[in-house]
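See below for the structure under consideration.
Heads up, one of the protein chains got dropped from this complex, but the rest are sitting where they should.
Then we have chain A:
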Amino acid sequence: MIADGVEDEEKWLAAGIAGLQQNAFYMHRALDSNNLRDALKYSAQMLSELRTSRLSPHKYYELYMRAFDELRKLEMFFKEETRRGCSIVDLYELVQHAGNILPRLYLLCTVGSVYIKSKEAPAKDVLKDLVEMCRGIQHPVRGLFLRSYLAQVSRDKLPDIGSEYEGDADTVVDAVEFVLQNFTEMNKLWVRMQHQGPAREKEKREKERSELRDLVGKNLHVLSQIEGIDLDMYKETVLPRVLEQVVNCKDEIAQYYLMDCIIQVFPDEYHLQTLDVLLGAFPQLQPTVDIKTVLSRLMERLSNYAASSADVLPEFLQVEAFSKLNNAIGKVIEAQPDMPILGVITLYSSLLTFTLHVHPDRLDYADQVLGACVKKLSGKEKLEDKKATKQIVALLSAPLDKYNDIVTALKLSNYPRVMEYLDSETNKVMATVIIQSIMKNKTRISTADRVEALFELIKGLIKDLDDAFHDEVDEDDFKEEQNSVARLIQLLHSDDPEEMFKIICTVRKHILGGGPKRLPFTVPPLVFSSLKLVRQLQGQEENPFGEEESTTPKKIFQVLNQTVETLSNIPAPELALQLFLQCAEAANDCDLEPVAYEFFTQAYILYEEEISDSRAQVTAIHLIIGTLQRMHVFGVENRDTLTHKATGYSAKLLKKPDQCRAVYACSHLFWVDDQDNVKDGERVLLCLKRALRIANAAQQMSNAARGSAGSVTLFVEILNKYLYFFEKGNPQITVAAIQSLIELITTEMHSDSSTLDPAADAFFASTLRYMEFQKQKGGAIGEKYEPIKV
């Protein structure tokens, strides 16, 4: 059925074109022979093809364009005719003898164009006559095309300022009057189109109408190009008249299109100066009109205008652009209670962009916008609408982009309140955006208040916002998020220790609620940040601020202790252990023995109670040994306790090789180079011997279990320890001991049961080479090595 309709239409169009061409042919012949009467007759017949009602606007346009071309030729002929002495006035009458109105009016417009050019009559009279006579066509499509033709032929003949058609009697007022009238009539016809034909084809008609909108809009374009329209005239005449028409037509499509047209075709400066009038029209539009888009575009244009030059900014202030826009938006929202939340947010978002561009210094404006947004959002559940949330993100990102500085955004009290309306997913996205902004701009956030505000903003990342169970969260995404939070924490810094401490406390307060999944990410940066503060304080003079100094390393350590403890509860014992050790080391540097001891205790407890994995234990024990070795605050007693414990742990590791390595590592606990009180050679030897024993046991176990002895690597490693302490001058390490160890290794290597281990061989070989080298080098060390036979 529909296909048939299209086919039929093609047929009708073809028939129309054929008829048109045939008459055009006769018309040409008449033109060639200067036969005016025939020319008129055939041109009228040709134009009669345009009387059809069967074509859709699209097809009708095709027909119209062909007629248009022919009419150009006719116009040329009329011009020549007047040159040959035919009175243009007579011609103007003659074409009106045509019985059918549509051809008559096309001809009239064509002659009218020549008439104006001849200047035998004032342009305004001819124009006025033409635009009046065109009222005879009340059929929307035909009327629109006729009037569009009129607009086209009269375009270059308007009595504009500076135009050749301007005269005493013809002023730009007449030109404006003419275009406005044509515009009004065209719009009426266009709007009326929707009522033509059956209701079931409404959709199709609306599509057709949209195709024709540019015909109507062209008038506005013509208006915008009339040079003579100055601001006053625009304000007094043009805009009110156009708006009157727009408002009164009460048609959704027309109102949307025309408002947009007005905004696009007239200069920004005019918009700015007539903002009252323009904005006043918006609440009067039909409730279904997509005002948000139009208004957004207006604000976008004004924003760009403001951005174009600093010179224009005073104008914005002068006309109070912001408050006007703000009021207008309020009114529009009030007038359109059914406007979806998306629309509301889009509007505010545009307004925000506008105010950021125009009044970057007026944060209160931005806050006002956000406040209004909150008001509108309040009373509603969290947003479900995907687009709306996206728009909110855009809204919230705008100030960040503009100021490149979260600090400014933090001053906006309504900012977090808007964020509350986002669902948790989007909230996270927004939080990420904020963090990225901070990192990109390396913003320094240096007061606790701001940190507080900031964490309020990004709490979507800091803790689970709702109780809903999110198992679909992607592990990688989550890590990414938390890593960014961690980076953010590192960025928070104040040179004032007092303030920095506050910041730390604030951050701590926020992150502690993060739950077991987040803490491993967030606690370490906080700890290190705190330690950084500790070191800063340590570097300073003692108490530079006097007695009442509240931020002391001690205090920080207290906080740290509690902080790290939370990690052990979640549980993340390895991490907690590492952090405790870090803290202990820091405390060591501050000469706070009890604190350091406490941290170690904590670490040991963790080791004993929480770390059960053998691999983790190995790592942990090496960390403990390493840290402990560097500690210098401890008195003999404390140190003994701690070293004893450490050695004990070492010997209790599960795997023999691990035991062995841990034990020989423990030897360092008794011999610290730069600490004279820690040079217990005997116990070093004890450790090494024990290690040797364990290595032996390991060898035997391996023999028993697999039938082949294990690698000699452990022995070589122990040999290296021997050599180390030997060089350091530990009297307990004798040449004989080394000598026997070398022999042991050599034997082991040559025994039948030994497995081939090239790495161990190489290790041993290079150890021997080292000794040889030391000998040759001579000096004190060389002498020491001399007795050893390799």
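FYI, a residue touches a chain if its C-beta (ideal position, glycine included) is under 8 Å from a C-beta of that chain, and two chains touch if they have at least 3 such contacts; residues count from 1.
Keep this in mind: contacts and distances are computed from a predicted model.
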Among "Interleukin 6 cytokine family signal transducer", "Protein AUXIN SIGNALING F-BOX 2-like", "Vacuolar protein sorting-associated protein 26" or "Transporter", UniProt-listed name of the chain not shown: "Vacuolar protein sorting-associated protein 26"
Options A:M133, A:I503 or A:I788, residue touching the unrepresented chain: A:M133
Of A:A39, A:L102, A:A151 or A:V247, the one touching the omitted chain in the full complex: A:L102
Listed residues A:K41, A:R192, A:K555 or A:R683, member touching the removed chain: A:R192
Interface residues of chain A (partner: the chain not displayed): 51, 93, 96-97, 99-102, 104, 132-133, 135-140, 142-143, 188, 192, 196
